[in-house]
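The complex appears here minus one protein chain, its other protein chains still in place.
So, chain A:
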């Protein structure tokens, strides 16, 4: 069973993501901001992380930077989801090492497909 960590501060969006990934046989972990995510990552090594860019406390970019420094998470794929859809935001996200940058709003079905594609 693949593990997924969903990091977003919008409860309603998280709820939909959680439901959908569970339905697709993922073990789902939830964090409401970057700091919570990093705390979870101390004990769990998910296969994929879905990361919102704008969050209170620690934002998506700096969360990713810290993830990249952790060798245990080398195998881990990262997908950014963000309402920031400007080219330079996308470029910045990818340059930091994200495997995918998905802009809001997105299709859940497609997101699941892309996630599965990444880990296979």
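Note that a residue touches a chain if its C-beta (ideal position, glycine included) is under 8 Å from a C-beta of that chain, and two chains touch if they have at least 3 such contacts; residues count from 1.
Definition applied: contacts and distances are computed from a predicted model.
Chemist: Could you tell me which of "histidine kinase", "ABC transporter substrate-binding protein", "Dissimilatory-type sulfite reductase subunit alpha" or "FecR protein" is the UniProt name of the chain missing from the displayed complex?
Modeler: "histidine kinase"
Chemist: Return the single residue from A:55, A:78, A:96 or A:115 that touches the missing chain.
Modeler: Considering all chains, including the one not shown, the answer is A:55.
Chemist: Which parts of chain A are in contact with the chain that was left out?
Modeler: 9-10, 12-13, 15-17, 19-20, 23, 33, 53-57, 59-62, 83-86, 104-109
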